[in-house]
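So, subunit A:
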Amino acid sequence: MSETLQVKSICMDASEIERTLTRIAHQILEANSGAENIALVGIVTRGDVLAKELVGKIAEIEGVDVPFGHLDISFYRDDFATRLAPAVHETRISFDIDGKDIVLVDDVLYTGRTIRAALDALMDMGRPKTVQLAVLVDRGHRELPIRADFVGKNVPSSSDENVRLFLEEVDGVSEVAILQLPQETGAGSALNEGE
Partner candidate 1 sequence: MGFSHKHLIDITEYSAEDIMTILETAKTLSEVNERRIKKVPTLQGFTVVNMFNEPSTRTRSSFELAEKRMSCDTINFGGSSTSSVKGESLVDTMETLNSYKIDLAVIRDKHAGAPQLVAKHTSAGVVDAGDGKHQHPTQALLDLYSIWQEKGTLEGLHVAIVGDIAHSRVCGSLVPALKIMGSTVTLVAPQTLLPPRPDVLGADNVSSYFDEVLPEVDVVYMLRVQRERLEGAPFPSEREYHMLFGLTQARDALMRPDAIVCHPGPINRGVELDSFMADHPTRSVILDQVYAGICTRMSVLYWLLGGSDNGSAS
Partner candidate 2 sequence: MALLLKNVHAIDPQVSINEVCDIVVRDGKIVEVGQGLSIPKGETRDMDGKICIPGLVDIHVHLREPGQEHKEDIASGTRAAAKGGVVAVCCMPNTSPTIDNADVVEYVRKRADEVGKCRVLVAGACTQGLRGEVLSEMGDMVAHGAVAFTDDGRGVQDSGMMRRVMDYAAQFGCVVMSHCQDEGLVGKGQVNEGAVSTRLGMAGWPAEGEELQIQRDIALCRLTGTPLHLQHVSSRRGIDMVRRAKAEGLPVTCEVTPHHLFLTEEAIGADYNTNLKVNPPLRTADDNDALVEGILDGTVDCIVTDHAPHAAWEKDVEFEEAPFGMTGIEASLGLVITQLVAPGVITFERMVELMAINPRRILCQEKVALMQGCTADLTIIDPSCSWTVGEDGYESKSTNCGFEGAELVGRATDTYVGGYATMQDGAIVE
């Protein structure tokens, strides 16, 4: 569906994404005084790719491979009853999250509902010491009291737009694009968040 959307503008190109991730890696390490107790959990299907890149950056900076997992929030969505069952992806978290400082990674922070679902999913799996949130783009329009600890870029947007991350390994090109939504689905919905 999103393939047919009109691209209005490109707000981050590949090199900007790269530089931003390097900065976020540094910020995570600074805030947690090193890599010792942290673990990265990326929300599928874009956040986990970013998380993996961050793991690489942290390894470059600190020489430590931090634990890293994929989190699928399909079973925790709050809009299940009002839409077709979403495609399900695998959750793979092969380490014990108890007592860890978990950094949740997602691409675009919008209404906050995805993060709410991710927090619930995480809590069902164990008891982390802290949970922090890293996002590449914050486009505003929050519907829940959620804020990111690490933000790549603030992109003011309107609710009839979609802000979407394309990644080289998935889409063939890395960029963050602002897309025009068709008129009828424009109203403050979380449907396109993170997808």
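Rule of thumb we're sticking to: a residue touches a chain if its C-beta (ideal position, glycine included) is under 8 Å from a C-beta of that chain, and two chains touch if they have at least 3 such contacts; residues count from 1.
How were these candidates chosen? In short, all candidates are chains of the complex that A comes from, given by their letters.
The structure displayed is predicted, hence computed values, not measured ones.
> Out of 1 or 2, which chain touches subunit A when the complex is considered as a whole?
1
> Applying the document's contact rule, which stretches of subunit A touch candidate 1 when the two form their complex?
Against candidate 1, the touching part of subunit A is residues 72, 74-77, 80-86, 88-92, 120-121, 124-126.
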